[in-house]
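Every protein chain but one is kept in place in this view of the complex.
Up next is chain A:
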Amino acid sequence: MACSVNSRYWPLSRWLTSSYKTTCRAIAIRASHRPFSSTSHNSLMETTGFTETQLTVRQAVSEVCSNFPNTYWREHDQNEQDPKEFHAALARGGWLGIALPENLGGSGLGISEATMMMQTVAESGAGMAGAQSIHANVYATQPLAKFETDEQLRETIPGIISGKWRTCFGVTEPNAGLDTLRLSTMAKREGDEYVISGQKIWTTCGQVASKMILLARTTPYEEAQRPSEGLSLFCIDLDRTQPSLSMRKIKKMGGRAVDANEVFFDNYRTPANTLIGKEGQGFKIVLHGMNAERCLLAGEALGLGYAALTRAASYARERIVFQRPIGMNQGVAHPLADAYMHLEAAKLATYHAARLYDASKTDSSITQKAIGVAANSAKYLAAEAAFVACERAVLAHGGMGYAAEYDVERWFRECLVPRLAPVSREMILNYVGEKALGLPKSY
């Protein structure tokens, strides 16, 4: 890592009038710790219109990310190795608390800034793997901050912000999918404990997390007054040494540095005080954070798209075939120009949604429906724009796009994630058809 970033210092040496040798030695010493960012001035994204705070976040995060070059992510992807150093570096910088209240040790910024942070992480080359290694810590802690008791807050939040604990989010089940209200993992109250049995799937970071924010059924589906009132939310310890808890890693297409799991609970016990909010209110609490997560995901998709397109454009400028740069051919240039416009448009949709989400806290004229439509649209548009950008980036590289060394294949594999998760394209179309167009619900 240290060696590869040294090269970023070369331009400085051309300025220095003092002893050349001394300077180079000093540079080598320093570079292993703190290379300057090289992302922001290479980025294609137009940054006018962003707030000063957003730009500060972008600059400061990209500095941290520049310590983790593409070689780091390539290796961790190939070896399916958790990027724990990256998570630790962001935790050290206080970044995991970006959207948590200041009295809990967070920085009290909004989703507009958190989205910019996630985009910057993905755009640095870390891609979805980098984003997913911290995503739940940034987003799934939102319901905790809002619904936990003071005692619970003191116990959980500081440990998550400092990076002592990592979290994962246990909602999705193999037999429930997008129909969250049908999930069947049970948490049965027995004295001072809840006893959990059931199965979760696609739990990201389950292998490395020490906490899970778990949505489980406390009232059987048939007995619940309303379908939305049988679920409860917990923040439980994940003790992988217990025989009542087991996990299996899922082999997957992209983002291989970050583990995704099937998680099995078989009478796993957790103290009753790990319940968040009231029993039966779990679904409502989770809904609270969903629009925020759409925004973050949209930002991550944008970052991935801009990373791929930036790489493709630079390749198209430099690669000479038939005695001229391939980017001089309209067959190469036009698909990239088209991808750029889609990314820029999705960017506006994304930060519009984030702005609405943040503004709704103080402006009651902004309806939940407006936020929901904006956040879902943003996720949809950004995911599609990222897919287009990543695919064309591979194609612009010709055969080289297929080689891991050029990174675009890694981003291409990862860009399917925002298209699929946390909600499918089709469910977003259903939602927008219903909420924005007033069409009857189809399911």
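In the analysis below, contacts are C-beta pairs under 8 Å (C-beta built on N, C-alpha and C of every residue); 3 or more make two chains touch, one makes a residue touch a chain; residues count from 1.
By our rule, contacts and distances are computed from a predicted model.
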item: Chain not displayed: protein name in its UniProt record ("Probable electron transfer flavoprotein subunit beta", "V-type proton ATPase subunit F", "Exoribonuclease phosphorolytic domain-containing protein" or "Ubiquinone biosynthesis monooxygenase COQ6, mitochondrial"); value: "Probable electron transfer flavoprotein subunit beta"
item: Candidate in contact with the missing chain, chosen from A:N70, A:S107 or A:T203; value: A:S107
item: Hidden-chain contact residue, picked from the options A:E63, A:D82 or A:E391; value: A:E63
item: Selected from A:I98, A:C390 or A:I428 as touching the chain missing from the view; value: A:I98
item: Absent-chain interface as seen on chain A, which is shown; value: 8-9, 11-12, 15-19, 22-23, 25-27, 29-30, 33-34, 36, 38, 40-41, 56-57, 60, 63-64, 92-95, 97-98, 102, 105, 107-109
